[in-house]
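Note that one protein chain of the assembly has been removed; the remaining protein chains are unaltered in position.
Going in written order, the chains are labelled A, B and C, and every chain counts its residues from 1.
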Amino acid sequence: MEKYNFTNDYSEGAHPNIIKALEKTNLIQQSGYSEDAYTKEAIKSIKKRMNSETSDVHIVSGGTQANLIVISSILKPHEAVVSAATGHINVHEAGAIEATGHKVCTINTEDGKLTPEQIQKVLDIHEDEHMVKPKLVYISNSTEIGTVYTKKELDTLHDFCKAKDLYLYMDGARLGAALESPKSDLKMEDLPKLTDIFYIGGTKNGALLGEAIIINNDKLSEDFRFHIKQKGAMLAKGRVLGIQFLELFKDDLFFEIGKHSNAMAFKISSSLKDLGYDFLGEPSSNQIFPILPNSLITNLLEKYNFYKWSKIDKNYSAVRLVTSWATDELVVDRFIEDIKKLGERNE
Amino acid sequence: MEKYNFTNDYSEGAHPNIIKALEKTNLIQQSGYSEDAYTKEAIKSIKKRMNSETSDVHIVSGGTQANLIVISSILKPHEAVVSAATGHINVHEAGAIEATGHKVCTINTEDGKLTPEQIQKVLDIHEDEHMVKPKLVYISNSTEIGTVYTKKELDTLHDFCKAKDLYLYMDGARLGAALESPKSDLKMEDLPKLTDIFYIGGTKNGALLGEAIIINNDKLSEDFRFHIKQKGAMLAKGRVLGIQFLELFKDDLFFEIGKHSNAMAFKISSSLKDLGYDFLGEPSSNQIFPILPNSLITNLLEKYNFYKWSKIDKNYSAVRLVTSWATDELVVDRFIEDIKKLGERNE
Amino acid sequence: MEKYNFTNDYSEGAHPNIIKALEKTNLIQQSGYSEDAYTKEAIKSIKKRMNSETSDVHIVSGGTQANLIVISSILKPHEAVVSAATGHINVHEAGAIEATGHKVCTINTEDGKLTPEQIQKVLDIHEDEHMVKPKLVYISNSTEIGTVYTKKELDTLHDFCKAKDLYLYMDGARLGAALESPKSDLKMEDLPKLTDIFYIGGTKNGALLGEAIIINNDKLSEDFRFHIKQKGAMLAKGRVLGIQFLELFKDDLFFEIGKHSNAMAFKISSSLKDLGYDFLGEPSSNQIFPILPNSLITNLLEKYNFYKWSKIDKNYSAVRLVTSWATDELVVDRFIEDIKKLGERNE
Partner (left out) sequence: MEKYNFTNDYSEGAHPNIIKALEKTNLIQQSGYSEDAYTKEAIKSIKKRMNSETSDVHIVSGGTQANLIVISSILKPHEAVVSAATGHINVHEAGAIEATGHKVCTINTEDGKLTPEQIQKVLDIHEDEHMVKPKLVYISNSTEIGTVYTKKELDTLHDFCKAKDLYLYMDGARLGAALESPKSDLKMEDLPKLTDIFYIGGTKNGALLGEAIIINNDKLSEDFRFHIKQKGAMLAKGRVLGIQFLELFKDDLFFEIGKHSNAMAFKISSSLKDLGYDFLGEPSSNQIFPILPNSLITNLLEKYNFYKWSKIDKNYSAVRLVTSWATDELVVDRFIEDIKKLGERNE
């Protein structure tokens, strides 16, 4: 029997609605390069759901691609982006941002989130033309360690950035889980008002591929399609992206997926809490980081795949468990049962 | 009634086999980032079909993406790529190559193809460190104007490049049609021997998206996945690409598609020849450029979409007609009938 | 005896006034990074001479450096620069502009100069986001082949660029000779009004090194020192540049040098005309391109160095002769005598 994967939220294909839509539309001729009817319809749905007619929407294939297009389209050569040290652009994009010419100024954080105080410290040490000029703040929601921003936190960041003439960009690779997190009151319709630009992650929320970039600041919108094209992100059959987002924003499927992912993660985390286990950070979305005995981890890894995150002490390690639209509740139940059984055996 | 599109070869979705395969595999868990079983299997099929076990294969999403990754991974900062002036990288990629730091040295050609003599002239004028150093020759097959390379032509180019210490790279966005062209004896299994690197175009030959980069020179293979990742081209659900190429290389579907596309184009071109019309260049693949009376073009455009390519004289223009895997022979027949009828009416 | 050099205008050191000024100021302590008193004073002199208090002035070391800083500071990633095919940035800067990410769109010209009609053709073919967006027009004055712009020509270009929302940048590596050319009525004080940005070449007009960038458009001025620093062009001892330009703009030395360079070139060209020799283009500044018999060229090269420019026919070639502030009239006279003598011998 294959081991079940809690390794990430991109182990399966797409939500079945998406596969069906691809099949149904397959033979209908459309214009290329995201000028097809599906993409236009998808953009309309997204804007309506965000209650923001003036936003400008473009769909690209992946998160690193979205990040490098957005950041390089905004910054002048001497301008830099500010990010948490754990930020995806800083760690896991193989230097994609620097490859477009820009420094990433990093901030060490406890929880992967940024505050005005932390950003101000970065501004304070960048005093003249011998240093880069911080101009864009990059945040991820949910963060790379599963935490989420509240509306108040984002409000504060937004006001700070505005006051300091900084752009605010939110990487929403896992925005679905973030917005459906019980730990946050932030809503999709807040984002166009509180960010200059953000993207809605499809790949990790039910699509085969696709991230919708939402531009809420007219200055950043000019010539954006040139940047998409230049970075190799304009698919000839752009319909593939449009069809998927059209499905995701039909009957709030996007949000249902976030809700389900979170529910599966919380089912696991509350059982683990009941069993007395601790966590690296409070479980907030579809990525959770329980601290388990090494012996239990070893045993679990015989039946499940997941990522061993960090060593805690001689006997304990933190692991990362990720759930998705495709996570089967029966498997979750079995996983919890296995933990109970194996946990007892370990004592 | 919708107008029928002869505008390009990416108006429809994917070959039905591909849609079926996506559906069938959808719920099976796989590793991310093109380390899934389908991609591995697809790579095996491609290598087998090319009869080249030592080639290194990577699948990315689109042609501009493939071009910019390949070229920027090979060249040092002062090195340049040599291309026909009509080359896709020179005209239609929004400066993608220059954005990675490299000059495109262009050659004006009659037919979109390069010869050693033409390249030698470029080498001759690049004499010292005040100029860029040409290091890579970029060709497209079929070219942007529908012409194709013969085996002998490619042989000669290959030998020349080897002698001059230049890399040879073939853009195969429309390689399927090129290899199935009655005007060429070049075979897929020749390419690993005659190029340092090339790509097999999926998007314009039946896939939703996907281009398979084939590296036939060990030096160019090192760390290639870093370049894919850095340029935002490594899909989390890389399976999407693998599944498609697995289908394309099952029972030679890839080549059948090329054959069909060409057959449809040739059916049109031979009828037009019979009717006495001329062409911009000899029809060779699935892009043809007949020269038609403007009045006929206007009438045709009421029922069909295609691209008006260039003005020939007061009364005539060249148009571009493109066929694909999805081109229905019944529509082609109707189109020919319409030309006959409309052509008569015009006289 | 050493051969005398007519190869270029940078064979000697600096005008003696400059050497003296370097010596005289040597031990006086000053701030670094071009914030010294000499640079401030030099900038004041330049602005006064241009009658343009609002221009922003920055001095860097060399022409390629000036070009790459200016162009990369202005353009967004997808924007391109338009240049004559003979333009220095296109041919002789080892891909410096492309290395900052931008395409150079070239225009083939007779005389190295650009006209609105030529530029309009470039605009016409750049129609959408699949291509780069031309945004900056680069001209050199004098050009790489010695020609110069008249006031009217520059007026027309300026108006055209303004109407088309293009920036106009003049490379003034040899601006001294251009402004003192008898073929042009253009004056230094016209330039701040007729260009968005230009540079005054010091290296080829009497300085050891140094080019003064003059920004006449506030939008292009913002954060310019960051760009200078980032590209490695901010000298710790920026005084070296300031001291030199202070001397060049004392008592119009800069213009006297241009005048002398031109006079020496014209003395040669008018003698050659008297002798019945033709030229590649009308002699206009300190670079002239006489067409001479190959036998004469061979003989001259025994006593003088100069650049063999291009083959005209079996018996004749064009050569490039360049004069400078340091060209001794006695040597010029001897050179003319030698041509007369050797020319006779050749007949």
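The criterion applied here is as follows: a residue touches a chain if its C-beta (ideal position, glycine included) is under 8 Å from a C-beta of that chain, and two chains touch if they have at least 3 such contacts.
A quick note: this is a predicted structure, and the numbers were derived from the prediction, not measured.
Considering the full assembly, A:H92 is the residue among A:K24, A:H92 or A:K121 that touches the omitted chain. When you scan A:H130, A:K152, A:K311 or A:K341 for touch with the missing chain, the hit is A:H130.
Only one of A:G32, A:G62 or A:G101 touches the chain withheld from this view, namely A:G101. For the chain left out of this panel, the touching residue among B:H78, B:R174 or B:K204 is B:H78. The missing chain, though absent from the display, is touched by one residue of B:E53, B:E129 or B:D165; that residue is B:E129. Looking at chain B, the residues touching the absent chain are 33, 72-73, 76-78, 100-101, 129-130, 132-133, 223, 225-230, 234. Interface residues of chain C facing the missing partner chain: 2, 4-5, 8, 10-14, 16, 19, 22-23, 25-32, 61-69, 93-96, 99, 203-204, 208-209, 226, 229-237, 239-240, 326.
Interface residues of chain A facing the missing partner chain: 77-78, 80, 91-95, 98-104, 129-132.
Keep this in mind: only the chains that are shown with their structure count from here on.
When each chain is reduced to the average of its Cα atoms, A sits farthest from chain C. Look at the contact of chain A with chain C and you find the same residues on each copy: over half of the numbers used there are shared. Distance between chain centres (mean CA atoms), chain A to chain B: 34 Å.
Shown for chain C are the residues in touch with two or more other chains, namely 77-78, 100-101, 129-130, 132.
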